[in-house]
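Could you have a look at this structure, given as structure tokens, before my questions?
Omission of a single protein chain aside, the complex is shown with its protein chains in their original locations.
What follows is chain A.
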Amino acid sequence: MFSAVFGSVEQGIIYAIMALGVYLTFRVLDFPDLTVDGSFVTGAAVAATMIVFDYHPLVATLTAILVGFFAGCITGLLHTKGKINPLLSGILMMIALYSINLRIMGLTSENSVGRPNIPLLNSETIFSKFQGFWSNLGIDETINGFLAGLGLEHLPTTWGTVVLMILVVVIIKFIADWFLQTEVGLAIRATGDNKKMIRSFSANTDTLVILGLGISNALVAFAGSLIAQYGKFADNGMGIGMIIIGLASVIIGEAIFGTKTIFRTTLAVVIGAVIYRIVLGLSLRVKILDSGDMKLITAVIVIAALIIPQILEKRREKARKAKRQAKRMAMKSSQGGHSVVEAGSSQ
């Protein structure tokens, strides 16, 4: 049980980077960007291919981020300059990336142009590099020793991955918070809020949309490259439904933590991604469910996250109304049944 949840948390934190990207387009820019399904794999494919070619994993990851940025920019160009509907530009880019990703991974095999997957079993990854540094610190033994003392079994082999990822995600979160408060960030937010208004304040909304999509897909590709290194394989099918997973994280997080400030919302998105993974991980432990049911479970989680807050809100509203009505009735009866409506106070 503990190890299953631990694995979910590890993955959830990596997926949180993607969720932040989805938040940027879906919520901030108000642009439902389906490029994500493709650019996630692009990140994985670029990183895996470069790692196979013996590049340093860090270089491979940075390149993946850059390629993701370009993919997002192209979606933005399709929408702003090509005047293609947002959903359609995303879908077009996603479908184009499917083939491009095969080609990218195909670079690693000599006798075919396309390749559907790359295993990274014996390759160095960011995580294995970090592990080399981490294991010398001896923190794992300390924590596990402490937890074993509490009577927990099946302890994780290392805490390095989760510590590294928390560090990375926290940094990205704070950069995102800062960026969305800068002059450019404000203009991007206004582009999603009221295009007409921000254009009248001399902001080029086309450029801002392109930039926003670029940054978002850079984050998504980053997550993709990390998932490939974490799972030690890149596969052309690993991006299917990624946008829904991102959405699920955003919606779950917002439903639980609210959206009062940017700081809180980005935190909500990160935690939402982790919660989603935990829920998914736990539901897969139910005997009758198979890992092939994952997408169905995802759909159910998203539907629940969308509908339950509505029901709760309606209930709360009803309770509020009933309370107010009761108060009014009480007041009426104390005034002797007369209710006075003032006329002519407004024109």
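Quick notes on this one:
The working rule: a contact is a pair of C-beta atoms (placed from the backbone, for glycine too) under 8 Å apart; a residue touches a chain by one contact, two chains touch by 3 or more; residues count from 1.
Heads up, the rule we're going with is that contacts and distances are computed from a predicted model.
When the unshown chain is looked up in UniProt, the name that turns up among "Regulator of Ras-like GTPase activity (Roadblock/LC7/MglB family)", "Electron transfer flavoprotein subunit alpha/FixB family protein", "NADH-quinone oxidoreductase subunit NuoE" or "ABC transporter ATP-binding protein" is "ABC transporter ATP-binding protein". Among the residues A:38, A:68 or A:185, only A:185 touches the chain that is left out of the figure.
Check A:3, A:142, A:157 or A:194 against the missing chain and you find that the one touching it is A:194. Interface residues of chain A with the unshown chain, by the touch rule above, are 179, 181-187, 189-190, 193-194, 196-205, 346-347.
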